[in-house]
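First the structure, in the form of C-alpha cells, and then the observations on it.
Note that one protein chain is taken out, while the other chains of the complex remain in position.
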Amino acid sequence: MGRKVFMIDTSRCTACRSCQVACKQWNKLPAEAAVNRGSYENPPQLTAQLYNKIEFIETEENGEFKWLFLNKRCLHCGEAGCIKVCPSVGALYRTAEGLVGFDQEKCISCNYCVNGCPFDVPRYDANNKVTKCHGCIDRVAAGLQPACVKACPTGTLLFGEQDKLLADAKKTGRPIYGEKALSGLGAMYLLSDKPQSYNLAENPKIPTSIFLWKDVIKPLGILGFWGAVGATLLHYVTIGPEQLEDVEYQDKEGE
Amino acid sequence: MTNHWIDIRNSDVILIMGSNAAENHPISFKYVLEAKDKGAKLLSVDPRFTRTSAKADLYAPLRSGTDIAFLGGMIKYIIENELYHSEYMQLHTNAPFLVNPDFKMPGDLDGLFSGYDADTRKYDKATWSFQRDADGVPLRDPSMQNPNCVLQLLKKHFSRYSVAVVSDITGTPEEKLTEVYKIYASTGVAGKAATIMYAMGWTQHTVGTQNIRTMAIIQLLLGNIGVAGGGVNALRGESNVQGSTDHCLLFHILPGYLPTPKASWPDLATYIEKSTPKTNDPDSANWWANRSKYITSLLRAHFDSNLTAADGFGYDLLPKLDDGQNASWLMLFDRMFKGDIKGFFAWGQNPACSGSNANKVRKALTKLDWMVAVNLFDNETASFWKGPNMDPAAIDTEVFFLPIAASFEKEGSVTNSGRWAQWRYQAAPPLGNSRHDSEVMNELQFRVAQLYKNEGGAFPDAINKLSWDYGFKGVDGKIHHVDIHAVAKEINGYFLQDTEIKGTLYKKGELVPSFAFLQDDGSTSSGNWLYCNSYTEKGNMLARRGQSDPSGVGLYPEWSWCWPVNRRILYNRASVDANGQPWDKEQPVIWWTGSGWKGDVPDGGWKPLSQPGTKKSFIMLPDGVASIFGAGMAEGPFPEHYEPLECPIEKNPLSGTKNNPTIKLFHDGKDGLDEDVFYSCDQRYPYVATTYRVTEHWQTGVMTRNIPWLMEMQPSMFVEMNPELAKEKGIKNGDWVKVSSGRGEVDAVAIVTKRFRPFKVQGTTIHQVGLPWCYGWHTPNSGDSANLLTPTIGDANTMIPETKAFQVNIEKRG
Partner (left out) sequence: MTTYIHRYNALQRVLHWTVAASFFVLLLSGLGLFAHAFYKYFDFFGGAERGILFHKWAGIIFLVSSILLFLGNVREVCRFDKDDARWFAALGGYLSRKKPHLPQGKYNAGQKLFGIFSILATLTMAATGLVIWDATAFDRNLTQFSLMLHGLFFILFMMFVIVHIYLGSIGNPGTIEGMLWGRVKPAWAKKHAIKWYKEIMGEK
C-alpha cells in the first residue's frame, strides 16, 4: 500500500469550516468558550479540542485585496519532528498509511513533541496527554475518508494515495507546499498564492538542534560511553594500575 | 431557480450579486468551482468583500441599494454595443412589441412613468400597454427598430445610466463597472451562458422585485434564459422555503401559485372568470387558462369529497382577502401592534429576531391574548415576555410552547431552490416530548373539530368539512399516527371517479399521472397542481435516487422529482432556435429530432416555432413570450433606480423622485407610529448599514445558537466596518461598539477590515457597516438581532422589508 496523504487545495476553500465541525463531531471534542476578537477566525489557535481550523488571512498586494483561507492541522510530516523527539516508544507513531498517530496511554507528558514540531501542532489536553489531528486513523482503517474530508463541500480537502493526488495537483501548475519538505508532508497544500502569503515557512525543517541531538550527539555519545569504558579496560591490561608497592619500593631505593 | 444547483457548472460567467453564496449556500460552491475549473469567470458584486468575493475573478463593490443603477449601466452597455442576442429576443421576448405611444418614461417625467397618482401612490397602468391589431394581438416590429418597440424604449430609458452616472450612484470605480459589464455581456452570443445567483441582498429592498426584473431583462437580452448554465436563480434561504412557497406560505396565493380568493369573488365561477389570464393570440398557449382545473382539483383535495359543484366544491369555506387587503408580514405585525390580532401561532419561526424593526415586533407580541410558539428550542419569541425592556407583570399574553421534531427526526419531502422535491427519511426519533409538525397539526384539527361538535360555534365547516384522511382512524375518530405518504399522495391528487381520458380508463382512487389530466368538473383532486406527477401509480417519484444523466448537462432526471412534470430547466424551449436546434450545441437542454423533442422535459411538447400549429415558448404568460417590458410591476414596466427609503444622500442623481414612489409608507412624516419613523439623510444616523447571515449560523440562530461547536466559531454579535471609519470614531478591532438606528440599538464587536471600503458618491465619502442577524438575547453573551435596527418598510410589489439598506450610527462602548 502506498502512502496516503491529504491534499489541501486552498483555491477551493470557502472557509465554511465544515472541516472544523466535522472533526469535532467525529472525535467527540467539546466546544470551548470563545469570544469574537475582531475576526471570523475562532478559536485563534489549535487547541487540545481543536484538531484542525481555518485561518483567515487578509492581505493586500499591489492594491489588490485578498482574503486567503488555510486549513491548519497536523501535516503528518514524512520526517516528523514530534516522532523524532518523543522519548516514549509508540506514543507518537507512524501508521501503515503513513499518518502520524498518537497513543495517549504511552504519552509521558514530556511535551517534547510540542516544540519538536516545525508547525506548532501538538497540544496537551486536560490530562496532560498529547493530542492532535491523527488523520481519523479509525475511519481510514475502516476504508472511510477522514471526517473533515468527508464534510468538505468544495473538494478543498482530499485524501488518498500520495502518487495520485500529487500527480493531479501538479497538473494545475500551481505551487505545491510540502512535496519534498521533511521527506514529503502527509498533508500538502496546493496553494493559490505564494507560501509567504499564508505565513507558511518557506523551507520547513526540523530544528538543527534536534538533528544534532538525535542524529549526532546520541550516536556519538553511545560511542563515547563504550569508548571510555573500553579505554580504561585497555589501560588496565596494557599499562596497568599504579601499585602502591612500587612506590614504597622506589621510596626505599631513594632513601 | 429557473435552473438548478448542478446546472451552475455549465455557466461561462457567474455573477453573484445580492447574495453571498460561498457563506450562505456553501454547497453551491461545489458547482461554482466546477464551472471555474472549466474556465468560467466568477464575478462578485457586493458592498462588502465576502468569502464569495475571495473566490471571485473580479470583485466590484457597490453601495447597498444601488443594484438597479449598477445593472442599468449594464443594459446600456449591452444595447449600445449591440452585444445582445437578436434572434433570441425576436423569438422569445416582447422586445419587438410596439408600446402604446402615450407611454412616458422617467427620463421625461422626472423619475416617474406615465399614469402616476401621488395621492394613492399608485399607477394607472393604461399607457403601459402594447399596440394591438384588430384581433387584439400585440403589434411587432421584427427588426426592433421602431422607436416605440420595447427594445428601443429600453435603450432610451437606460441611456441615462452612463458609467459615470452609475459610478456616482453606486460608488463602484468606473473601471470595475466596465470590466463586469464586458465579462458578463460576453455571453450574448449563442453557445455562451451566464447565470445570476441572488438572494435576499436583492429582494430585501424597497425596489427588491425590480432588482430581479433588471437582471431578468439582462438575461433575456443575452439569451440566457432557458439554456444550460443560464437562468435567473434565486438561492432560497432555507432548505425547504421553495416547498413552503409552492404550498402557499404567502398570503396572496393558494398552493400552486393560484391567487387567494377575494371577498368580491363570491363564488367559484367568478373566481375562475376574474383570475384566469386571457389571450387573443392563437399562438400563445396561455397555460394559466387551465386555472379552473387547478382550483377545482385543489378544492376537491382540501374539502370533503361529498361536496358538489352546487356547493362550489367548498369554495365558500376558503378564507378570502378583502379587496386591496395586504396580509404580508409587515402588515400582520402592524395590525398585531395595533391590537387587531388576538392569537398567533409562531410556528417554526422567531419573529422577535427575524422581523424587521424587531422592537416593534416584540411590542406587538405583548398585545396578543395568546401565542403558541412551536419550535425546536426556546427562543426570543417564545420568551419575549421576559426579554430586554419587558415587564412580565404588565404582559397578559398567554404563551404556550410546543416542542417540535427537527427535520432529521421526521420523514417527508424538502423542495430545494432548484425545485427538486426530495424525499427524506427519519434519521432519529424525536427527542423527549417533541413531535412531528404533522402530528401536532393532526391533534389540533381533531380537537378543534371536537370543540365545534361539542360546543358549536361560528363557521364550523371550514374545519369540520376538511378532508382529513392521513391515516387510520381509531374508534374515537382520531388518527393516531399521520401517514405522511397519504399527505404526499393528496398533494399529487386522485381520480375521484372512473374517468376516461384519451381512450384510457382511470379508476376511482387511482393517482393522477400529471396535471394535464386534471379536470374542472370535480372528478379529480390535487392538493397542488404543480406537484401533480410527483406521487403516481408508479410510486413516490420524490424518493427516486437514479443517477443517470443521459443529457450530459447534469439534469439527472431520475434523481428525486422536480416541478413542473420533472422539467429541470424552466423555459427550456427558449434554449433552441426557430427550428428547434439548441443555441448551445455542446450543452443542449432540449433539441428537435424532426419528430419529437429529446433532452429535458420540454416546456410544452409543441413543434419548433418555425412550424405551423406551434405555441410560443413562454407558456405561462398570456403573450407567450418573456417580458422585457413588464406591465405587471407596481413601479413601472422598466426598472428605475430609486434610493433606499433611508439613504445617505439628499437627492436621487437620476431624477427628482428619490424613493420608490409606490411603496407603502407606514409613517409619512406626519402620521404614523413612532416605531415607524424613518431617518433619511439624518446626521444622527450617518452610516449605511446592511444585514446578513454567516455560514456558521442559520437564520435567527435558534438551531445554531444551541450548538456549541457553532458558537465557538461565531460566538457573538459583530459589526464590520472599514479602517477609515473606525479611526474616525476611535474604534479598534475587537472593541465593543453600540450600533443604533432610529428604532433601536445593539451592542456588537467591531471587526475593522478592509473588506469594507468607503464609497465615493457624489463627491462625498460614504461609509457602510454590516451586521448579522443571527444572535438574540436568549443566548447569553451573544448579543441581539440586527433586526432591532431595521425599518418598517417594504418592497412595492411584495412588501418584503428593506433590511439591506438603512441608516445607523456607531459609537465606541464606554
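Going by the order they are written in, the chains are A and B; count residues from 1 in each one.
Quick note on the criterion: contacts are C-beta pairs under 8 Å (C-beta built on N, C-alpha and C of every residue); 3 or more make two chains touch, one makes a residue touch a chain.
Here the structure is a predicted model, which is why all the values come from computation and not from measurement.
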Partner chains on view for the chain not depicted: A
Residue in contact with the excluded chain [from A:Gly63, A:Pro87 or A:Gly143]: A:Pro87
Residues in chain A touching the chain absent from view: 85, 87-89, 108-112, 114-116, 120, 124, 207, 209-210, 212-213, 217-218, 220-222, 224-225, 227-229, 231-232, 235-236, 239-244, 246-248, 251
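Here, only the chains that are shown with their structure count from here on.
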Gap in Å, rounded to a whole number, between the CA centres of chain B and chain A: 50
Chain A contact footprint on chain B (complex, rising order): 22-23, 26-27, 29-30, 33, 49, 51-55, 59, 694-696, 708-716, 718, 732-735, 749-755
Contact set on chain A toward chain B in their complex: 11-12, 14-18, 20-21, 24-25, 30-40, 42-43, 58, 60, 65-69, 153-155
